[in-house]
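== chain A ==
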Amino acid sequence: MVGGNNAQGSLQLKKLQKKFGSFVAVDDVDLEIQQGEFLTLLGPSGSGKTTLLMMIAGFLDITSGDIELDGLSIANVPAEKRNFGMVFQGYALFPHMTVRENISYALDVRKRPKAEISARVDEMLDLVQLHEFGERKPGQLSGGQQQRVALARALCFAPPVLLLDEPLGALDKKLRVEVQEQLKDIHRRVGTTFVYVTHDQEEALSMSDRIVIMQDGAIEQVGTPQELYEKPETKFAASFLGKSNFLNLKDGLHALRPEKIDIHPAGQGDVTARATGTIRSITYFGSVQKFMVSVEGDEELEVDVDSWRNRYPLKEGQAVDLTWEDRATVKLRNG
Partner candidate 1 sequence: MQDKQFMRETLFEGAEAFKAGRMNRRSFLTLCAMAGVASSAVMVGDAEAAANEIVMWNWGGQSEECHGNAIGKPFEEATGMPLRFDTSGPLQGKIREMVDSGNVTADVCDGDLFDAIALGPSGHLEAIDYDVVDKAKTLPNYAVEHGVSIILYGYAFVYDTEAYGDTPPNSWADFFDTAKFPGKRSLYKWANGSLEAALMADGVSKDELYPLDMDRALAKLVAMKDDSLYWGSGSEAHSMVVNGEVSMGMVWQNRGRNIEIDTDDRYKLVMNEALAMPGAYIVPKGNPAGREAIMKFIATAQDPAAQLQLLECLGMTPSNPEAFAMIPEDQQPYAITSAMNIDNVAFNDPVWWGENGGDAVNAFLEAIS
Partner candidate 2 sequence: MIDSLRKHVSPGWVLVAPFLMLVVVLYLGPILNILWLSLTDPEPGLQNYQKLYTNDTLLRIIWTTFRICLITTIISVAFGYSIAYAMVHAHKKRQKLMLTLLLVSFWISILVRTFSWLMLLGHNGLLNNALETLNIISEPVAFVRNELGVLIGMVHYMVPYAVLPLLVNMQTLDTRVMSASRNLGATGSQTFFRIYLPLTKPGIVAACLLVFILSLGFYVTPAILGGGKVLMVAEYISVQLLVTLKWGTAAMLAALMLFGVLALLYIMSKFMKLSTVFGGSTS
């Protein structure tokens, strides 16, 4: 590939730690990132995900531990020598340069031949569908277009790894879904390892090969979106990714997703009720209806029902039976 290097793009983070004074921002992170995968670091703000990304990029020194690229330590390699692409929050485009100049920058500073640069920039402009905007300045582009320029700029020198720091944060909701699709498509086409930071769980679920859930500087759980959703290991993982009810059973705390509960008017269910209660509120979301059901012991369970498949005309205050299958509940580690 043009402008690239021999790196394959697998990353190994070993006992990685970052302290700011006495504050531990990233704590003993061990993580294997596969070549070509789309890995998302997901967590609330302050969870250490951006700090981790900045250490991978080389903008922050590591306090202890090691980062390896294809098995070779890069902990002491400066940012400009790591050859990682990066899409910054707010894009950080060069405002005084045209779109073409922005995209060709990485190749310009590597002093590649003019013809090669020009061809590669054309290729990139095609990739992000901005061909007619090559001579514009970033200030003359929309947010979505700027985001695509930032992506093209970061991919132009064919980096083995692309780091993305909340790249969709500045876009409105509708545009964000559209760009997610494009981003996934581009990832499929270029085959580069993507390390993606976000606090948006939907974004993480829809795009990632694997998700790393982080909290307080440490990894909470790693897995495919499905693994994380279906088999959350901790209360935090279960509640941060999707919604969950928590049940204190004899053998410990269990998570139960709201859509896995069936709701029936009291006494009308086909199977034995797992819980009984009364409907406190009903919220209608179109495809889904959300029931908040007060059950014994002052607890409340959320039940999501597919509007189309709901067989009963239920009202607030009505007594109901709740049922679910055995496999619907997941036992949590720390509970």
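Candidate selection criterion: all candidates are chains of the complex that A comes from, given by their letters.
Quick note on the criterion: contacts are C-beta pairs under 8 Å (C-beta built on N, C-alpha and C of every residue); 3 or more make two chains touch, one makes a residue touch a chain; residues count from 1.
Predicted, not measured: the structure shown is a model, and the values here were computed from it.
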Touching candidate - 1 or 2 - for chain A as found in this complex: 2
Chain A residues within the candidate 2 interface of the complex: 57-59, 78-86, 88-90, 92-96, 105-106, 108-110, 139, 153-154, 157
